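All protein chains but one are shown in place.
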Amino acid sequence: MKNYLKLVNFEVNRFFKLYLILIGLTMLSQLIGAGIISQTYMKNAKQLMAENQLSMSQYVEQYGTFSFDRFTDSEWFLLPIFFCIAMLMIYVFFIWYRDWLGKNTFIYRLFMLPTERIAIYFAKLTTIMLLVLGLIALQILLILMEKQIVNKIIPIDLQSNFSIYTSSTLNMWRWLYPTSFTEFILVYALGLLFVAVIFTAILIERSYGLKGIFYAIFYGLLSLGVFFAPILLVNVYTNYFYPLEIFLMVLVTSMIVLGSAIWIANHLLKYKIRV
Amino acid sequence: MTVKFNNRDPVYVQVIRHFKEKIAKGYFEPGQEIPSRRELANQLKINPNTAQRAYKEMGEQGLIFTEGNMPSCITKDEAVLKSVREELIIEAVDLFLGSIKSIDVPLSEVLELVKKKHDAESGEAEESK
Partner (left out) sequence: MIEVKNVNKKYGRKQVLKDISFTAEKGEITCLIGINGVGKTTIMKAIMALTPINSGEILMDGEKITKESFEKITFIPDTITMLPQMKINEAFAFMADFYKSWNPQRAEELLQFFKLDPNERIANLSKGNTAKVNMLLGLSLDVDYLLMDEPFSGIDIFSREQIAEVFTSHLIEERGVIITTHEISDIEHLIDKAVLMDEGAVLREFSVEEVRENEGKSVVDVMREVYRA
């Protein structure tokens, strides 16, 4: 347990510089974007109001309100998010491969530590989850700050009500900002499952070389299949299952997929892996 | 102390020989303390087990002795020291006789040459002092 925590600390520190850059870029892009978009809108609005001699409420009647969506639909907001997601997706793979490739043969050291090798797996998994959580937290914070910026520039009367949960684009992000605590847990468990399967696939490739890639892909698809089996069942036998039953089925298949991912990883790390 | 060891004779035998030479030549005083086996291994750049073996053999041959936990010392036994000197001298003589055996020359002539050479070299040594 202690070694696991040390490894988590170690892995997080390794990524930290890059992480700060991601945070910095996101903050910069979104905060500046909030300002710019608000300014542009106000400039335009003021001009129209002056030209046509409109009061604010008249303006709103004619031209509508400023929705926060304008900002959250813009590249200023979205690009850094996509960029962070892309970087983390790459790191899901790179967190393993970086210790094997090039001049770096740190994997020797990791495997020679007086600890169960599965702790390395868990540590890297935990690291990814923590990094994601961190960015989510950052985004929530940033939205609060961005709202402040918008409020400073655009009078409330010109704005429409905003909620993350009704916003059109951010609805896409419902996955990331779930409505309830349970949903939150479920979505992240799913993410964890996804990363765990990828990790095990990576270890399969590392243990079996070229043919390992095929085994790995096969394993990935198998896991996907098992996981979605209940969904398939539900679509075939429509209106047959109660929601709770569906939920339980998915829970079971998730456990199977997660359990096998960990078991396979442990077996490979102990008996089949090669540096 | 840098000694060149050959790789065909057991190293421990060569170490013992090296010690005997030093004793015969007087580099080691009777009762003088000798390096620990680990120090010796380090000085001569040999395996410590070899040094250990050499010390064991020398102990058995009576060349060195170890009292309790004290460092090992060269023997004080005059008889042993004398026999070591003799052993080396006899070896040299055997070698010498073996070399000249093939050359057919009377012993008196050989001995005279030996005396001449010996005096010349001692003389040179005297002069260079």
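Just a few scattered comments:
By letter and in written order, the chains are A and B; residue numbering begins at 1 in each of them.
Following the convention adopted for this analysis, a residue touches a chain if its C-beta (ideal position, glycine included) is under 8 Å from a C-beta of that chain, and two chains touch if they have at least 3 such contacts.
These figures come from a predicted structure and were not determined experimentally.
Hidden chain, full complex: it touches shown chains A, B. Within the whole complex, the absent chain has one touching residue among A:85, A:113, A:185 or A:248, and that is A:113.
One chain is missing from the display, and on chain A it is touched by residues 3, 6, 10, 14, 103-106, 108-109, 111-117, 207, 270-275.
Across the interface with the omitted chain, chain B contributes residues 5-13, 38, 41-42, 44-50, 53.
Just so it is clear, only the chains that are shown with their structure count from here on.
Averaged Cα coordinates give chain A a centre that lies 79 Å from the centre of chain B.
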